[in-house]
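A single protein chain has been removed from this complex, and every other one stays in its place.
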Amino acid sequence: MNKENRKVAVFACSGIGKPLGSVAREIGYELTERVRPDTTVLTCLALLVINDPDARKLIAENPVIAIDGCVLDCAKKSLEANGAKSVRAYQSIDFFKKHSHLKPEGIAELNEAGKKLAALAADELAGVVDELLEEEVKNV
Amino acid sequence: MTEFLQTTFDKFIFTVKVGYLYTEDDYWVDIRDAVATVGVTDYLQKSNGDVAFVEPVKPGKEVKRGEELGEIETIKVTLNLISPVAGKVSEVNQELETHPEFINSDPYGAGWICRIKLADPEGTKEGLLQAEAYIKIMKGKLEGEAG
Partner (left out) sequence: MSDKPRKVGIISCSGEAIPGGTISRVACRRVLEDLRPRQSVTICLPLFIAGGEEERMFADLFPTITVDGCEKRCAALGTERLSGKPTKTLIVTEILKERGIPPTTKLRNLGLEEKAAAQAVAEEVAAAIDEILAT
């Protein structure tokens, strides 16, 4: 893949113990399916645990967005520990602070407020995707 | 000396700091030189989720035990903070404005909420629980939640 065709790799923590983990996962889907489908790729965070060569190559060669649920920053930590080239990290809880009327509930199935929150977060991250790719083009 | 007592429930570890005093409704108090530093326990923060906002009352406010000390908003709920002691609020933890998560990550340290100059320091201590007594109450709550 040459630099002009680079994509931003998106990873979500998908924490299973809190709705914030589900919000992080949903933000990943919104960003890669709706907001920037042509310039992002969502990859399983768990692949890093097994040292999957494709996943490691992806994060070594492409800019990365990590979406964590909370301040524990599990996705960010995993990515950095596995050699991610550059990680822009975000937390669902920070998006909640900006839109606190949207209280996310549910883990297996996120409620409508949680889905709306994720959609707003993904809209905000669109600019980050564009910025990261512009930097990549400049560095060619 | 052990710094924390702890109990485990499922995968969760609940801690209680030795040397602090406690209330049955899950507040801790550390009294030094007639000033009480106040916060919420590990049990309370774990039960209510990630803290997003903290709004304590302003310094200078007189409070009685049981009166409102402010609000915490978490992902799950908005909690009214209830003062465990009587006195005058002398200081609030400004760090919580930008780092409300301190209440989750370090409830007995960086997550302190406010300081209160006590009206009656010795009388205040009599109404509060030692760590060993509080942890028994906490365990009872956990067992009750398990059903």
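Read from first to last, the chains carry the letters A and B; within each, the first residue is number 1.
What we mean here is this: a residue touches a chain if its C-beta (ideal position, glycine included) is under 8 Å from a C-beta of that chain, and two chains touch if they have at least 3 such contacts.
On a predicted model such as this, the values are computed, not experimentally measured, just so you know.
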Quickly run down the residues of subunit B that touch the omitted chain. 8, 10-13, 146-147
Considering the whole complex rather than only what is displayed, give the residues of subunit A touching the chain that is not shown. 11-17, 21, 25-26, 28-29, 33, 42-50, 52, 72-75, 77-78, 107-109
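Quick note on the criterion: only the chains that are shown with their structure count from here on.
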Distance between chain centroids, defined by C-alpha means - subunit A, subunit B (Å): 34
Touching subunit B in the complex, subunit A uses residues 18-20, 70-71, 93, 96-97, 100, 103-104
Of subunit B, residues touching subunit A in the complex: 49-50, 52-53, 73, 75-76, 101, 104-105
